[in-house]
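Here the complex is missing a single protein chain, while all its other protein chains stay put.
What follows is subunit A.
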Amino acid sequence: MNRGEIVKTKNIRTVVYHVLVCGFGLAMLYPLCWMFMSSFKETSTIFTTAGSLIPEKFTLENYANGWRGFAGVSFGTFFKNSLFIAVVGTIGTLASSACVAYGFARCQFRGKKILFGAMLASMMLPGQILMVPQYLWYEKLGWVGSFSPLIIPFFFAIQGFFVYLMMNFIEGIPTELDEAAKIDGCSYYGIFFRIILPLMAPSLITGGIFSFMWRWDDFMSALLYINDAAMYPVALALKLFCDPGSSSDYGAMFAMATLSIVPIVLIFIFFQKYLVDGIATSGLKG
């Protein structure tokens, strides 16, 4: 082979690589595109023209119909509920996890090892297993039917993931800063609020993004604890909106489903770097 041929085969290989990788990527995204485009089709034509992406007649009617919601409650209320649950839950998670992470990372005390072990164990314990036990307990506390079970527990650092994430970050902050502050007469609390907290902002952003997305998507606890339509978050409302019997307006269903993932997709687009960092640090260490 002469030089020209080598360059040529290299070019061909590059093209093949990009065509395959790109084609596969598009296939991965196709279902989402289909949902998005179908939401602009006339509802009666969604399944008769399921094979094509482009609507024959572009319409926003589905969005208007879907937004009306059901049981006299519009999707505006559902979105407001979701936003409330996600924002307040996230604030609780960040505040409590930052405290605990600082305690674990910077203080020595009796029982720390056991406590840390308990946290790791709780990380391995997924929510589904606690579904029934927690329900019975919240029932006793009189929390069923309110937002409490969806919000209050998050103020107690119950998700080890976030503590772990922030702990890793704090351990990367030089202890010389703490020492210097201590010499200047700063208390542990002062160090936390004045030095560590401002420096750990990137991990707060990463944590905040994950927490918000998980709270926004949380379906199971809403299903268990919320039984008043005016209090439904979007995830639960969508599910009931699609239950057999309540509606067969697939256009409206797709429109609302599309809207429900808009916040997540926006976060994905604007904060991808933080998401990638969070995933990488949490998945690498055992």
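The rule we apply is simple: a residue touches a chain if its C-beta (ideal position, glycine included) is under 8 Å from a C-beta of that chain, and two chains touch if they have at least 3 such contacts; residues count from 1.
One rule holds for everything that comes next: contacts and distances are computed from a predicted model.
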Problem - Protein that the absent chain corresponds to, by UniProt name, given "ATP synthase epsilon chain", "Extracellular solute-binding protein", "Sugar ABC transporter permease" or "M42 family metallopeptidase" - result: "Sugar ABC transporter permease"
Exercise for the section: Identify the residue among A:Tyr102, A:Phe147 or A:Phe169 that touches the chain left out of the display. Expected result: A:Tyr102
Practice task
Can you list, in ascending order, the subunit A residues touching the missing chain?
Solution key: 14, 17-18, 21-22, 25-26, 28-29, 31-32, 34-35, 47-48, 50-51, 96, 99-100, 102-104, 107-110, 112, 115, 118-119, 122, 124-137, 139-140, 153, 155-158, 163, 187-189, 192, 213, 217, 219-220, 224, 234-236, 238-239, 242, 250, 253-254, 257-258, 260-261, 264-265, 268, 272, 275-276, 279-280, 283-286
